[in-house]
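See below for the structure under consideration.
Apart from one protein chain that is not included, each protein chain of the complex appears where it belongs.
For chain A:
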Amino acid sequence: MAAGEDVTREDVLPIIASPKYQLINVYRDGLTYLSPVTKEVDPIMVFEFLHRFSDIMLEYFGQVSETVIKENFVTVYQLLEEMMDDGFPLTTEPNALKEIVPAPNILSKVITTMGATTSVSTRKMPHGMSNLPWRKAGVKYTSNEIFFDIVEEIDAIVDSTGKAVSCEAHGTIQTNSRLSGMPDLTLSFVNPRLVDDCSFHPSVRFNKWESDKVLSFVPPDGHFRLMSYRVNLPSQQNLPVQVKPSFNIGANGAKFDITVSLRNTDGKPLENVVLTLPLQKSTASLTATCNVGQYMFDPVGKVLRWDIGKILPRERAPVISGSFGLGASSDATVNSGFNIGLEFLINSHSLSGLKVDVLKLFNEGYKPYKGVRTMTKAGRYQVRA
């Protein structure tokens, strides 16, 4: 495992083949995870493991970076040791791993340092695994709560007339469970038929979903992704936002103006709106004015980035207009199009309309507090001009 970065790192093949070896590499958070392979193996299994390892580090240390790995290298070593045995994945469930390799946290450090010399040896041995590998045994909370975050991302390609060429929503239900004992939960939705295709955390009972369209599961402790799903949206779907670009290309420059207007957000504001416009490499200069937010032109990467911020419904639509000059070698540009990227976020809104109905708890006596949040974000949102 080595850290490194390269300008064109994104374009490096995930499997680099040589006659004898294959280098399976994963690029994530600015780090490269490398796994050399000498014989036939299902490559996705390796990718899946490397990503799982990265997930686990994230779970343990809160963030993953070169410094974090250096600061926790002993823990990282122990994790690798437990997760992989002779080239085969062994224990990959965070709850089970935490039984074997304690996660570094301030409290346990304070205790061990205060207790100084004696307590290290008498530290309680982990007592064993629970029946369910994804759930720790003997969990106790004073207040029992469980939070569901339904996050949907819109992937869309919109053509210059504002029509969606392709459009779909991907949702995940991120869960934070703080429940005591061995709770057995059943979560039902108001409109489960919306879900086109989905995948579950291993704790979810497949057949219950098949038969009743409810999620029946014993949750792991802490954070986990309960479910991810895909919703096919009709191509006439009213997207929450419309981008109207217009480009007027002349001999050695071009004029443009782009309007972003709200549509169909249930009266909710659009937040953190950022529009990016990559321009030709031959672009020399750019001047623009915008009525909302501020813009920045990166003269090296040739990218215009317009930070719009918040767009409230029934407010004047943000517009940016300006012109840019093209350098001498503008041969191919005459014909080429522009691809506008858009980021945004809508709180308490789900594009698909998926809603949680009831959460039932069995096997434990308490009444848990249930929190549900929804959010819609732009995923891979691209507007062609």
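A few comments on the model shown:
One rule holds in what follows: a residue touches a chain if its C-beta (ideal position, glycine included) is under 8 Å from a C-beta of that chain, and two chains touch if they have at least 3 such contacts; residues count from 1.
Everything that follows uses one rule, which is that contacts and distances are computed from a predicted model.
The subunit not displayed here is recorded in UniProt as "AP-3 complex subunit beta-2", chosen from "Ribosome biogenesis protein ERB1", "GTP-binding protein RAB5", "AP-3 complex subunit beta-2" or "Eukaryotic translation initiation factor 3 subunit E".
Residue in contact with the omitted chain (choice from A:92, A:175 or A:265): A:92.
Interface residues of chain A with the unshown chain, by the touch rule above, are 10-11, 13-15, 17, 20, 22, 24-28, 37-45, 47-48, 51, 67, 70-75, 77-78, 81, 85-86, 88-90, 92, 100, 104, 109-110, 113-114, 116-117, 120-121, 123, 125-133, 137-140, 155, 157, 159, 165-166, 168, 170, 180-182, 184, 186, 196-202, 204-207, 209-212, 218, 225, 228, 230, 278, 280-281, 331-337, 339, 341, 360, 362-365, 380, 382, 384.
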